[in-house]
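Entry: chain A
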Amino acid sequence: MAGSVGLVRSTVVVFRVLLGQLRSPARLTGLGLLGVLSMVISWSVGSGADPSPVQHLDNATGVITLFTFTLVLPVIALIFGVGALGDARDDGTLVYLWVRPLNQISVVFGAWLAATVISLPLIVIPAALSALLLDAGSELVMATLVASALAVVAYSAVFVMLGILSRFAVVLGLVYVLLWEGVVASLGSIGAKMALRGYANSIVTSRTGVRTELANSAESTSIIIFAIVTVVALLLAAARLATLEVD
Partner candidate 1 sequence: MSGDAQILDRGYRRFDGERSGVAGAVRSVSWHTTRGMLGLGRKFRFKIVPLLIILIGFLPAIGFAAFVIIASTFAGADLFADEIAPEYWELAPQSIPSIVLFIALMAPDAIVRDRRDGMVSLYLTTPLSRWSYIFSKFIAVVGVLAIVVLVPTLLFLIALTFASAGPDGFVDWIVVFIRTVGSGLAACLVYAAVSMAASSLTDRRSFATAIVILTFFGTLTTVGIMIDVGDASTTWQMLNPVVMPLELIARMFGGSGEFPEVGTANVYLANAGWLAASGGLLWWRYKDAGV
Partner candidate 2 sequence: MVFGTHRALDSLDVEVQPGVTGLVGANGAGKTTFMSIVLGLRAATEGSVTVLGKDPRRDGAELRSLVGFGAERNVFPDDMPASDFVKHLTEVRGVPRSEAKSRSSDALWLVGLGEERFRPLGTMSTGQRQRVKLAQAIAADPSLILLDEPTDGLDPAQRDEILALIRQVSTEFGIDIMLSSHLLEEVERVCDSVVAIDAGRLIAQGRLVDLVGDLSGVSVELVDGSDGLVAASAVVAALRSLGMDVEFDGERPRFEVDGPGPERVVDAVRDVVASEGAQLRRIEPRRRRLEDLFEAAT
């Protein structure tokens, strides 16, 4: 008879179901185009003539941190992060994961895994290829790989939480990415501390030596911060899910 379902088993099944729902062709092509766009730009910047190698590395790092990390990464993570649980709550399929003898933590955990797993290829691959196309040295390529992968993990957790906290998660997410990280964060150091992008840029700075916007800590600190943000976001999401009124 139905006992309580194991945490791992229920997380895996939630992950599989929600991943399937996120894989809608419209989202994949639309956000895939965003990645292609960043590669086109990187290709043109990479092939352009530059006065000096230092200036070229500066320009290349600029493209990665100002275009990929500012627009491509957060937008893709936002659409999939919010969509993971947000879609299920809005269209009424969340009920098939709720009226079940399983710990709701696994629903949040499964959703986060699904959002991360689908966002990673769409972000990290174009980012790495952009870095290659910019041909500004292998440090930038490695930095882009590490920074974007870790950032996706943290962003996805935050946006899964946002998807459960509010029905206007997409708008709130955009406000955070564009206004907070874009403007407020650069005004004061407290703001910078609160912007995830700052930690991604820090990893790039620590690996390429190029000063980037909002960069303020060593790579190891950034990794720890990403980890903490992820765990806290997931716990908040689980707490909210437990008190949620599901249609």
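Basis for inclusion: all candidates are chains of the complex that A comes from, given by their letters.
Note that in this section a residue touches a chain if its C-beta (ideal position, glycine included) is under 8 Å from a C-beta of that chain, and two chains touch if they have at least 3 such contacts; residues count from 1.
Predicted model, so just to flag it, every value in this text is computed and none were measured.
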### Message
Once the contact definition is applied, which of 1 or 2 turns out to touch chain A in the complex?
### Response
1
### Query
Hey, which residues of chain A end up touching candidate 1 in the complex?
26, 37, 40-41, 43-45, 47-49, 59, 171
